[in-house]
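Missing here is one protein chain; the remaining ones are kept as they sit in the complex.
When the chains are written out, they are named A and B in that same order, and each has its own residue count from 1.
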Amino acid sequence: MLNERVLPLIATIVVFVLLYGYGIYEYKGFRDTLVFTNLLTDNAFLIVTAVGMSFVIISGGIDLSVGSMIAFIGVLLAYLISGLGIHPVFAAVIALCVATFFGTMMGVIIAYFDIQPFIVTLAGLFLFRGLAYLINLDSVPIDHSFLVTLAEIYVPLPGRGGLTFIAMAMIVLLVIGMVVAKRTRFGLNVYAIGGDKQSASLLGVPVNRTLVKIYALSGFYSGAAGIVFAIYTGSGYPLAAVGVELDAIAAVVIGGTLLTGGVGFVVGAFLGALIQGIIQTLIIFDGTLNSWWTKVAIGVLLLLFILMQKGIVHFTKRYTEKSVKPEPEAVPVTKAA
Amino acid sequence: MQFVSKPRPDAKTLAPVISLFVLIMGTSLVTPGFLDISIVDGHIYGSLVDIVHRATPMLLVAVGMAIVIGTKGIDLSVGSIIAISGAVTAVLTVNTEWLPFVVMGCALLAGMACGLWNGLLVTVFGIQPIVATLILMVAGRGIAQMITGGQIVTFHSEFFNAIGNGFFAGLPLRVVLAIVIVVATALVLRKTALGLFFESVGANAESSRLMGIDSRMLILIAYVFSGFCSAMAGIILAADIRGADANNAGLWLELDAILAVVIAGASLSGGRIYLGLTVIGALIIQTLTTAILTSGLPAQYNLIVKASIVLLVLLIQSSRTRDFVKSRLMLARRSSHVE
C-alpha cells in the first residue's frame, strides 16, 4: 500500500541503496559482507539511541540528552565493573535502571509541568555530562572476563562478514522497538499524540502518562546505547559521544520520520544511522576526502529530508484547512443583564 | 488624572539582579580577594573583571538569542556559527594580506549569512525554529572544518591579539566591544519601534499581521542579528586562543546562552526581550562557573549546577506550578474560612 507516509521511507531506502551501490561499484572491498557487518557493529550504539529517539520524535518531542546519557552510563558501568567489581550483567541492569529513572524524571517534568522537551532535555544534557565527570574524569578501561567472552561471540556470515555480540544486541533492541511501535497500544498512542495531541487527549489517550513512558523509553534506549558503546570501546569516558544526540536526530529524520511528529517508522532510524555510517565508510575508502565531509553531507541530507517532508505535507493536504480550534470554553462574561 | 507610566520594578525583574549580587557576595566570603580590583599599568585586573572578560562571548550570543527567543524562535546553531566565523578569521588572516578590519568584516558577514539561512528556513519554508537551526548545528562544524582544512589554524595578528586580550581605556577591549554592541542593540530596540515589533510578533503573530506588521522580515532580521552576535563571539574566541578550533569552539555555548535568557525571565514562548537582564543572566552563569573553579569544588559540578538552575527556573516559571500553588493557597484559605 503506497501512501504519503511511506514516501520518505522509500526515499531513505533509495538513498541507502544508491550509496551502497556506489560503494560496490567503486570499491572492491565494498562487495564483502564484512563492510556491512562492520557498519552494524560500528553504528550499533547510534542505532540503539536512534530507536529510542524515534519514539520521542514521533510523539512530537525531542531528546537532546542522549549523548550525555551514553557517556554517563559508560562511566557508571566502568565504575561498577572495574571500581566496585560488580559482575557486568548486574552492572548493566543497574545502569539501565538508572538511565530509565532519569528518562522518567525528564518525562515527568515535560508532561506534568508542560515545559518544552528541548529545554528539559537540554538540562538533562548538562546534568548527565556533569554526573559522568563526577564519577570519573578520565577514561577508565572496563576489564572483565565475561566481557572478553562476549567479545569472542562472532557468527560468521558468507563473504568474510560476521555478527558481533553488540550487533546482535542492537538488532534485538531494534526489533523490540519496531514491535512496540506498531503492535502495542502504547506505540499507537505515541503516534496519536504526535499526530494531534489535543484530539488524542479527547479520544481518551492518557497523554501525560504516555509522555512519561516515552522519555523513560528513550532513557532506557540511550542507556542501552551507553552499554553498547562501553563494550565497543572497552572503556568508559566522560567526554564520549559528544554530539551523538544530533547524529541520532539526523538518523531518525533521514529515516523518514516527520520531525513534527505523528509519522515515522522505527526501522527508518536503523536505515538513517546506516546511511551516516556508509557516508563515513565511503569517505574512508576514498582516502582523499576529509572526515568533515561526513558532517556536511549529513547536514545536506537532513535539509533535503526536512524540505521533502514539508513538500509532502504541503501537497498532500487534500482536506480543507482545519479551522482554528476554539478554546476549551469561550465563557461569556456577564451577558446576563 | 495621573497615570503611573512606569510601575515599580517587580520581583521578576529584581530576582536575577539580587541573585547575581548574592552570588558575588557569597563567593567573596568563600574566596578571599574575590572583590579585589587592582590597577596595573593602567589596566584593571581582578576576579570580577576576569568574570566579565570571560563572559563576553557567551554574553554576545545570549543577546542575539534573547531577540530570537523574543520572536518565539530559538537558535541552536550559534555554536556552529562561532566555529565558522572563527575559521574564517583564522584562515583569512593566515592566507591573505587583507587588513584585519576586512577579515573581521568577512567573518561577521559569514555569521550573518548563516543567520539569513536560518531565517529563510523559518520564514519562507515555515520550518519550526528548533528544526531549522538544527540543520546548521549539524552541518556547521563540518563547514568550519572545511574552511580550516580540518586543522587547528593558528595565527598571529596584533589586531586580533588586541581583541582577544588587549585593553582599551583601562578595560579589556573585548569587554568594551561587548558593551558597545549591547548598548547599540538596546538603543536600536528601544529608540526605534523594532523592539516593540519583535515582542508583538513573538507574543501574537496573528494580531501583529492584522496590524500590518511584517513578521517575516522581523523574524529574518532576528536570525541575522543572532548570526552577527555569534560571529562576533567567534572572532573573540578565536582571537583569544589565537587560533580556530572548528571542533570545540563555542561548544555548548548555545546552552549557556539559552540559560542566560531563561534566567532573565523571558518566556520561551516569546513576547518579551529583556536585554539588560539577559546580560545579568550571562554574568550569573559566568560567576557561577568562576566561583566553582575558585572555591576549590571540582569543575565538574559546574554542569550539574547549571542544569539544576535551568530546571529550577523553568519549574518556577511553569504555569502549571503557579496554578498548583494558587489552588493550594485557595484551598488553605477556604479551609481556614470554614474554621
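Some notes on this structure:
Here is the rule we go by: a contact is a pair of C-beta atoms (placed from the backbone, for glycine too) under 8 Å apart; a residue touches a chain by one contact, two chains touch by 3 or more.
As a convention for this text, contacts and distances are computed from a predicted model.
The protein name that UniProt records for the chain not on display, among "Cytochrome d ubiquinol oxidase subunit II", "NADH-quinone oxidoreductase subunit H", "ABC transporter ATP-binding protein" or "Ferritin-like domain-containing protein", is "ABC transporter ATP-binding protein". Across the complete structure, the visible chains that the omitted chain touches are A, B.
The residue touching the chain not shown here, chosen from B:56, B:200 or B:226, is B:200. Across B:38, B:95 or B:192, the single residue that touches the chain missing here is B:192. Set against the missing chain, the residues A:18, A:172 or A:202 yield one that touches it, A:202.
In the full complex, chain A makes contact with the omitted chain through residues 1, 3-5, 179, 182-185, 188-189, 191-192, 194-196, 198-200, 202-205, 258, 262-263, 316-320, 322-325, 327, 329-337. Remark: the residues of chain B touching the chain excluded from display are 1, 3-7, 191-194, 196-197, 199-200, 203-204, 206-214, 267, 271-272.
We take it that only the chains that are shown with their structure count from here on.
The distance from the centre of chain A to the centre of chain B, with each centre set as the mean of the Cα atoms, comes to 29 Å. Residues of chain A that touch chain B in their complex: 62, 109, 112-116, 118-120, 122-127, 129-131, 133-134, 137, 238, 242, 246, 249-250, 259-260, 290-300, 302-303, 306-307, 310. Chain B makes touch with chain A in their complex at residues 74, 125-128, 130-132, 134-146, 149-150, 246, 251, 255, 258, 262, 268, 298-308, 310-311, 314-315, 318-321.
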